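What you see is the complex with one protein chain gone and the rest in place.
Moving on, here comes chain A:
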Amino acid sequence: MSAAAAVAGSGASSSASGGGDEEAEITYVSYGGEHHLPLVMSLVDAELSEPYSIFTYRYFVYLWPQLTFLAFDAKDGKCVGTVVCKMGEHRGAFRGYIAMLVVLKPYRGKGIATELVTRSIRAMMESGCEEVTLEAEVTNKGALALYGRLGFIRAKRLYRYYLNGVDAFRLKLLFPRPDPGFPPIIGSDRDDQHMDSPYL
């Protein structure tokens, strides 16, 4: 699988969305192999505060390459952003997980991160995930706004979660599913439980 084929096959290029003052044309590609790994690693290593071992990166990109995306500045071929994800069974639900999301500082505010995340989420949705989850520092306003706009809720707060002592939010996105009780009889969508209780 060559790099070019990877672009044509799964990634599909697109122009930058969002208004920055510079017209940066951004190409999005799906993870194509070992040659992408150092790009992902150096981006994450430079921008995120948590340290990851080589094993961590390989664990994600080898098992779920279709969920890792890279963004390139078409002008100079520089890798400017990446998203790394996984999905799997978790407590009876098939769930996607966004492990890392990075965009270089000069390229922020152009919707690149949103595009990367959206592609991953779509891939997860198409693979049958019921929900998507991730953690983000409570101080990371940009990330929180991004995910909020996509429909994630702040499900939990995790005290002093990261090594730098910062709290984290666990963000969750639940995909719509067909509702068994719809249209509901007013007051009850739990007909299967015949509870005769003076509870109400």
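We take it that contacts are C-beta pairs under 8 Å (C-beta built on N, C-alpha and C of every residue); 3 or more make two chains touch, one makes a residue touch a chain; residues count from 1.
The rule is short, and it goes like this: contacts and distances are computed from a predicted model.
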What is the missing chain called in its UniProt entry, if the choices are "N-alpha-acetyltransferase 35, NatC auxiliary subunit", "CCR4-NOT transcription complex subunit 10", "glutaminase" or "T-complex protein 1 subunit epsilon"?
"N-alpha-acetyltransferase 35, NatC auxiliary subunit"
Residue by residue, what part of chain A touches the chain that was omitted?
1-3, 32-35, 37-39, 41-42, 45, 48-56, 58-59, 62-66, 86-90, 94-95, 97, 99-101, 118, 121, 125, 127-128, 134-138, 148-151, 153-165, 167-169, 172-176, 179, 181, 184, 186-190, 195, 197-200
